[in-house]
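This report concerns only the one structure given below.
What you see is the complex with one protein chain gone and the rest in place.
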Amino acid sequence: MRRVLALPGLWLALFLAVPFGIVLAMSFATADADRAPPVAFSLTLKNYALLFSDPLYLAAWIASLRIAATSTLVALLLGYPMALAIARAPRRRQPLLLALVILPFWTSFLIRVYAWMGLLADNGILNNLLKTLGLASAPGTILGTEWAVHLGIVYAYLPFMVLPIYAVLERQDRALLEAAADLGAAPWAAFVTITLPLSQPGIVAGCLLVFIPSVGEFVIPDLLGGTGTPMIGKVLWDEFFLNADWPLASAVAVCLLALLAVPIALFQRHHAERLR
Amino acid sequence: MSGALLEVRSVAKSFGPVRAVADVSFEVARGEVFALLGGSGCGKTTLLRMLAGFERPDRGQILLDGADLADSPPHRRPINLMFQNHALFPHLSVRDNVAYGLRREGVAGAELARRTEEALALVRLEGLDARKPAQLSGGQRQRVALARALVKRPKLLLLDEPLSALDARLREETRAELLRLQRELGLAFLIVTHDQQEAMSMADRLAVMHDGGFMQVGTPRDVYARPATRHVAIFLGNANLLPAPADAAGRPGWLVLRPERIAISRVATGAGAVGAHIEDVAFEGDRTLLVARTDAGVALRIASAEPGWARGEPVFLAWDAAALHRVSA
Partner (left out) sequence: MSGGGLRLAATVLVFGYAFLYLPILLVAVYSFNESRLVTVWAGFSTRWWTALWANETLLGAAWLSLAIGALAASAASLLGLAAGWVLARARPFPGRTAFATATIAPMVMPEVVMGISMLLLFVGLERALGGPGRGLVTIAIAHATLAMAYVAVVVQSRLAEFDRSLEEAAMDLGATPFTAFRTVTLPLLWPAVAAGWLLAFTLSLDDLILTQFVAGPQSQTLPMRVYSSVRLGLDPQINVLGTIVMAVAASALIVASLLTRHRADGTAETR
C-alpha cells in the first residue's frame, strides 16, 4: 500500500505542491527586468495591494465572475433540457445521444473556439447568412464583444453541464414520477416538485464544472473577446508573457485560487459523495 | 349503495408482439377487497397500470362509478396506488410526502394541516412526521405510502404487492392494519400479488391470472376448494393431482386432492385405507408436511397436525370421496 502510494504521492508533491509554494513565495517578490529570471527576492505585499486597489484589475475580477456566472446560467438553461431529453429517451438510444454530447469534448478546444471566429466575424458566416436572408442589412459586430465570449464559454463547456445532470436524472426512479401523477400532479407539477429538486446534485456539479474553469478562462476571451475589460486569466497571461511581471502574475494566480477554493471544495465533496 | 364501483370490460393490451392482457372483464363492488393473483408475466401488473392510468388499453373500457376513465390521465383519476417499493419522495419529509397529493388539489392552510394530521394518525405515524423516508424502517415506510394514498380519499385503492417488502412478523400486523382501515373507511381495495397467501387471506374475491387472462374468479374458499383448472389448483396452495378417467366427451382430467384432506394413521381405519411408506418429513412447527408413496407407487403430499412421523414408517392413508375435485386441462 505504502509503495503504491509513494509514486503518485511524490509526483503530486513535486509537481503540484512544491510549485504552489514557489508561486506563493513569488507573489511576495519584486519584478526586476534586468535579471534573468526577472525577479528580485523580497517580502512585499505591494503586488496584492496593486491587485486590490487598481480599478483595472478590480474590473477584471468583476468581469470574470460576471461572465462566468451568466455563462453558467445560460449553459444550465440549455443543458438541463438536453440532459432531461436524453434521460427520457428510449434506453437503447441513450448511449449514442450521450456519446454525441461527449464527442466535442474529445475534439480540439482550440479548433472549437476557432470555429466561432469564422462564424461570428464581421464578414463571417453568420452575418453573411443574415444578409443573404435579408434579415439584417447592416450586420452588427459580434466577434470582439462580451456576447461572443459568453457564446464561446457556453459552447465549449456545455458537455460539462449536460453530463452530471444526465447522470442524476438517469438514476431517478421512474416510479416516483408515477407516484406524483397518481397523487394528482400534472406533468409540469411533477417536474417542479419531484424531478427538479432530486436533480439538484447534478445541477450543482454541472454549474461548478462550468463556472470554475470559466472564471480563469484565457483562450476564449483572447480569441473571441475584444480589447475592453479583460478577464482575469488574460490578465495573468499578459502580466507574465507581455510585461514579464512574474510576481504580479503569481499574485493573480494565488488570488484566483483563493477565489475558487470554495467552489473547488464543493466540487470535491460532490465528487467524493458520488463515489461512495 | 348499489352497482359496481369499478367495471372492467373486455380490456386488452399488447406491447409489440407480446400480448400482456387479453380480453379481461371483471367488477369490483364498493367496500370489496379484490385480488389479482398470478405469477410474474401473467399480466397483472399491466392491468394494474391501466387502472392507475399509466398504460392505455388497446381495447375495452374501464368504468369507475359508471364514468369511462379512458381519457383521464393518472393525475385526474379518483384512484390511488400504493406502489410496490412505496416510491416515497426521498427529498420530502414524511409530512410533506403525505401532504403532497392534497397540495396538488390546492388544499392549503389549516385544512391541509388537519387532513395530513388525520392521515398520519390513521396509520399511527404521529411523531415521525419530520423524518425523511431514508430514516424510516420498512414497516414505517409502508405506512407512509398508505397514508399518502389514503389522504386523497380515493374511491378505489390499488395495492401493488402490499406485503412483499415486509418480513414475516410485520406481514401479519400490516395485513390486519390494512383490513382494519379498509373496513373503517369503507374503501374498495384492488390488490395485485404473486403471493397466494397474501391474496387468500385478504381478499373477498380473487382472480387467478395466467397468460394475460383470468382463469378463475371467486371467493378464496371457493377457488381453493373447486379450482377450475389444473393450473389454478397448483398455483393456489398445495395439491396432489391424480390422473382421472376420461369424461363423457373423452377428455382426460385430473383429480385434485389437497394434502390436508388426507387422513394418515398407523393402523388401517376403514375399508378405503391405502397402504403407504413415508418418504420425506418436513416439520414446520404448526404442521408437518409429509411425502408418502402408496403401495401402488403414487407419491402423495400430506399435511398432518401431528409431528411424530419418521421416514420409512409404514402408514395408512384415507380420504373422503368429497375431497376429490375433478379438473380438466
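Letters A and B name the chains as they come in the text, with residue numbers starting at 1 for each one.
Basically, a contact is a pair of C-beta atoms (placed from the backbone, for glycine too) under 8 Å apart; a residue touches a chain by one contact, two chains touch by 3 or more.
For clarity, every value in this text was computed on a predicted model and none was experimentally measured.
**Q** Based on the whole assembly, the unshown chain contacts which displayed chains?
**A** Taking every chain of the complex into account, the missing one touches A.
**Q** Out of A:S53, A:T107 or A:T141, which residue would touch the omitted chain in the full complex?
**A** A:T107
**Q** Which parts of chain A face the unshown chain closely enough to count as touching?
**A** Spelled out for chain A, the touching residues are 1, 4-5, 7-9, 11-12, 14-20, 22-23, 26, 37, 78, 81-82, 84-86, 88-89, 95, 97, 99-104, 106-112, 114-119, 121, 123-125, 128, 155, 158-159, 187, 208-209, 212-213, 215-219, 222-223, 233, 236-237, 240-241, 246, 249-250, 253, 256-257, 260, 264, 267-268, 271-272, 275.
FYI, only the chains that are shown with their structure count from here on.
**Q** Where the CA atoms of chain A average out and where those of chain B average out, how many Å apart are those spots?
**A** Distance between chain centres: 56 Å.
**Q** Can you check the complex and tell me which residues of chain B touch chain A?
**A** On the chain B side, the touching residues are 52-54, 73-77, 79-81, 83, 85, 87-91, 100-101, 104-105, 148-149, 152.
**Q** Show which residues of chain A lie in contact with chain B when the two form their complex.
**A** Against chain B, the touching part of chain A is residues 173, 175-176, 178-187, 189-190, 193-194, 197-198.
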